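Got a structure for you, questions after.
A protein chain is absent from this complex, but the other protein chains hold their places.
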Amino acid sequence: MIIVFKQGAAQTDIDYVQRKLTEFGFKTNVSDNNGRVIMGAIGDDRALREKPLFTMPGVEKVVPISKPYKLVSKDFKRTETVLDIKGIKIGGGNVVVMAGPCSVESRDMLFYLAERTSNAGAKILRGGAFKPRTSPYAFQGLGEEGLKYLREAADAHGMLVITELMDVRDMDLICKYTDIIQIGARNMQNFRLLKDLGSVRMPVMLKRGLSATMKELLMAAEYVAAGGNNEIILCERGIRTFETETRNTLDLSAIPVLKSMSHLPVVADPSHGTGRRDCILPMSQAAVAAGADGIMVEVHNCPEEALSDGDQSILPDDFDVLMKRLNIIANTIGRTLNI
Amino acid sequence: MIIVFKQGAAQTDIDYVQRKLTEFGFKTNVSDNNGRVIMGAIGDDRALREKPLFTMPGVEKVVPISKPYKLVSKDFKRTETVLDIKGIKIGGGNVVVMAGPCSVESRDMLFYLAERTSNAGAKILRGGAFKPRTSPYAFQGLGEEGLKYLREAADAHGMLVITELMDVRDMDLICKYTDIIQIGARNMQNFRLLKDLGSVRMPVMLKRGLSATMKELLMAAEYVAAGGNNEIILCERGIRTFETETRNTLDLSAIPVLKSMSHLPVVADPSHGTGRRDCILPMSQAAVAAGADGIMVEVHNCPEEALSDGDQSILPDDFDVLMKRLNIIANTIGRTLNI
Amino acid sequence: MIIVFKQGAAQTDIDYVQRKLTEFGFKTNVSDNNGRVIMGAIGDDRALREKPLFTMPGVEKVVPISKPYKLVSKDFKRTETVLDIKGIKIGGGNVVVMAGPCSVESRDMLFYLAERTSNAGAKILRGGAFKPRTSPYAFQGLGEEGLKYLREAADAHGMLVITELMDVRDMDLICKYTDIIQIGARNMQNFRLLKDLGSVRMPVMLKRGLSATMKELLMAAEYVAAGGNNEIILCERGIRTFETETRNTLDLSAIPVLKSMSHLPVVADPSHGTGRRDCILPMSQAAVAAGADGIMVEVHNCPEEALSDGDQSILPDDFDVLMKRLNIIANTIGRTLNI
Partner (left out) sequence: MIIVFKQGAAQTDIDYVQRKLTEFGFKTNVSDNNGRVIMGAIGDDRALREKPLFTMPGVEKVVPISKPYKLVSKDFKRTETVLDIKGIKIGGGNVVVMAGPCSVESRDMLFYLAERTSNAGAKILRGGAFKPRTSPYAFQGLGEEGLKYLREAADAHGMLVITELMDVRDMDLICKYTDIIQIGARNMQNFRLLKDLGSVRMPVMLKRGLSATMKELLMAAEYVAAGGNNEIILCERGIRTFETETRNTLDLSAIPVLKSMSHLPVVADPSHGTGRRDCILPMSQAAVAAGADGIMVEVHNCPEEALSDGDQSILPDDFDVLMKRLNIIANTIGRTLNI
């Protein structure tokens, strides 16, 4: 931690802060920069992070040196983490595709989509069973019945299942049917839930919150890792900005940046990230071209009839085209589409 | 719902959409605006809101007419809701002040702060017992012990208690000790939790999410109201913007705008909204001057030693000054500080 | 400037950066923080600010110590700047009100509004003569004729004139008629224009850009001050956020924060800042309660007929009410409304 004092701060104030830092167990060194005192606090920043240093007399700015996350950082582990889930690899040069409907609507529909997407090369079947929605008056999901269909359809086509855990009380139920627990953007900073995930033996995909910085996403991942669960996938799914033509702004620069900060795999979700069907192909291609370890995409055989988010789903035929392109793009940048 | 078609949309597309709307139970009327077809769908918009109309052929824009929330709107109830909690009124011209430390750190400290703040006119004692934090390595709160102290200190000074519910599993525990359940910004769209709150007989203060629009805050309140709980307070606590001098941007215009949209009381939290001690007095004054039904402010006897958020707390002496000013400002605009 | 190196950065990289800093004329001191090297560069940060230090090998983070602005900072001048324009004071405890129509539409209308607003206590008459608009198809202003009306109406009622300079080619024309040059949000980073303003003998009101941080606003002011013109007023007029109920989000915390960073007076513009007539009174009151040195407000005798921005104007009668309230609020916080 570096403490920058105000120009001309009183010596008594500087002494006070130095004494406090010593009490907190930090060594200090003090230098003068053209009349402005700068104090370095040597030790583990995280112990200082919650101290109200900014409030202390004479202090102008407090600059942390070490990162607020550790286990998930590249400093801690330099090689990319590669998850191996029932033989399907995520991370480390592999590009994996997760596809399926927004919400599970019927058994037939799900089997059809599992067949089509797995034929095209998707390895992971996505679908929501619980859909608490922005409006209390909208379709809320099939519940456990939906989970069963997901499991059966995935098994029938050698796919993995990923589905969202919305509420901590559903943990056992979700774990019974899924291979990867998805944590949605709205729960990214549900710290009690993150702690619980730390003690689960199940990979977790953590979606970036709508207003979460990349650093905050990594701190959320740190919660899970600190509990002992290292199988974490990060997911960029759009952040909230002033632009209204798209539902969110898919921040693809998060892919290279997160990968420079962390050893965890990073995937992108162009369906939620844009909310527009006509953006899904271009932005899926762009995500893979930017180095994503995977994409999650909504596919629906009849988007106009979808019970949720039909506006952001593509047709199985479009998905076929997309997979062919992703394969070439991945190869072009030295990576392999996992098909 | 109004559907605007693309310039020169095919008649077959227009017919298709009209047929679909009829299937959904809507009457339609069609008009032509310089070659652009506009179709009105007469009926309850909320039933259409989840339909992927935007995806239908020829459609350029879909404009909802009715609001996505109903029970909490001014259309539904024109008079301002006034909560009466053990004789303390919130809303309807009353301005109420909630004060106390960020987190409960000790019994002595809490009793001291309850005495000082209630002497100055605060009616509601705030304090966190559970503090799951952005960092897994920070102080996490006293738990039930903290709740007991809150109840005792409030009772000793005739105050109400408000404290945050972080996890649905703490519902009974929190309800045992508090008078108002606070739902934090991060849980504002935790829809399962909102549903549970609908069936609790306890007032709820709902904080606006960091990236939530006012409309979304009202839709979250609608979830609670739809469950049968009408005792809801809305709280503006800062939104996330590009500005970094303040922790968040306190959006005081939310006060007059939310009050024009809804009959519910609206309070502001300048401590979390700015994250800076030097902003608390000016922004508390500003909130009351903008017509807030109350403010929530962090007060600490020794902010430099606070275990959490000391940077955004003011001293009891500052609080005395603030209350005197708020009293005059409230009177100036025809409202009454509840002291 | 402080350079934080990556954990385990190579000694050759550290040496390279140190050599470069020495070449740039900086002294350095190096310390080790648990295996992470931190290098302080002692000297004038501004000379380093444009050097691509971040790109140098082994560097993780570059932290500036001194501020990018100097002349406008509190460090440079601790007492508040008070402008005295023909006897009307701005800054230093005085609260001044600028009122008038969005654009000058006719001589009669302007004289009527000057009379009404000056009777209520406004000291400065505002009005646009050139109105290049977002749409090329909208009313574009009366030009020099409008400027003449402004001057005459202000003189008739002992008011000052403030009007916007949109294009550098209008400089002489604007200076001929106005007392304060207003620079709009869109020109806040028009650096050539800012330089030109540095050599003009005329006070300048600089509006914060829609996406400008407070620091950037101060750097824009620094441009003007560096040219020798110290008569600068800062104006908060709303920033762009994701919220759409208001046109912009008026960031009132900018008032106390800018005043802690700079000695310049700070005013607020609730008309442009919210774009809603029903927000003007509450937000004007809030701005003064937050410590603003003034407000700028649009007043129109018939907002429904206004040729521009009628949606964000109040009636003269509302303005009378507002001024009475502002007077009391200013007094409450130890300031004086300049009426």
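Per-chain residue numbering starts at 1, and chain names A, B and C are given in the order in which the chains are listed.
Keep this in mind: contacts are C-beta pairs under 8 Å (C-beta built on N, C-alpha and C of every residue); 3 or more make two chains touch, one makes a residue touch a chain.
These figures come from a predicted structure and were not determined experimentally.
Student: Pick from C:Asn187, C:Asn229, C:Thr246 or C:Thr332: which residue touches the chain that isn't shown?
Tutor: Result: among the candidates, C:Asn187 touches the missing chain.
Student: Can you say which of A:Leu110, A:Val204, A:Val288 or A:Met323 touches the chain missing from this structure?
Tutor: A:Val288
Student: Given that one chain is not shown, which residue among B:Ala10, B:Ile65 or B:Cys302 touches it?
Tutor: B:Ile65
Student: Where does chain C touch the missing chain, residue by residue?
Tutor: These residues touch the chain not displayed: 20, 46-47, 49-52, 54-56, 68, 132-139, 166-169, 186-187, 189-195, 209-211, 216, 219, 222-223, 226, 240, 277, 303-311.
Student: Considering the entire assembly, which residues of chain B contact the chain that has been omitted?
Tutor: Here the touching residues of chain B are 2, 4, 6-8, 29, 31-34, 36, 38, 40, 42-44, 63, 65-66, 75, 240-242, 244.
Student: Just checking the interface: what residues of chain A touch the absent partner chain?
Tutor: Given the touch definition above, chain A has residues 211, 213-215, 239, 241-246, 249-257, 260-261, 273-274, 276, 278-279, 282-283, 285-291, 325, 328-329, 332-333 touching the missing chain.
Following the convention adopted for this analysis, only the chains that are shown with their structure count from here on.
Student: Taking all residue numbers at the chain B to chain C contact, is the shared part over half or under half, that is, same or different?
Tutor: Result for this pair: same.
Student: So which chain is the furthest away from chain C, centre to centre on CA atoms?
Tutor: Measuring from the centre of chain C, the most distant chain centre belongs to A.
Student: Counting only Cα atoms for the centres, state how far chain A is from chain B in Å.
Tutor: Here the centre of chain B sits 27 Å away from the centre of chain A.
Student: Among the residues of chain C, which are close enough to touch at least two other chains?
Tutor: Those would be 241-242, 244.
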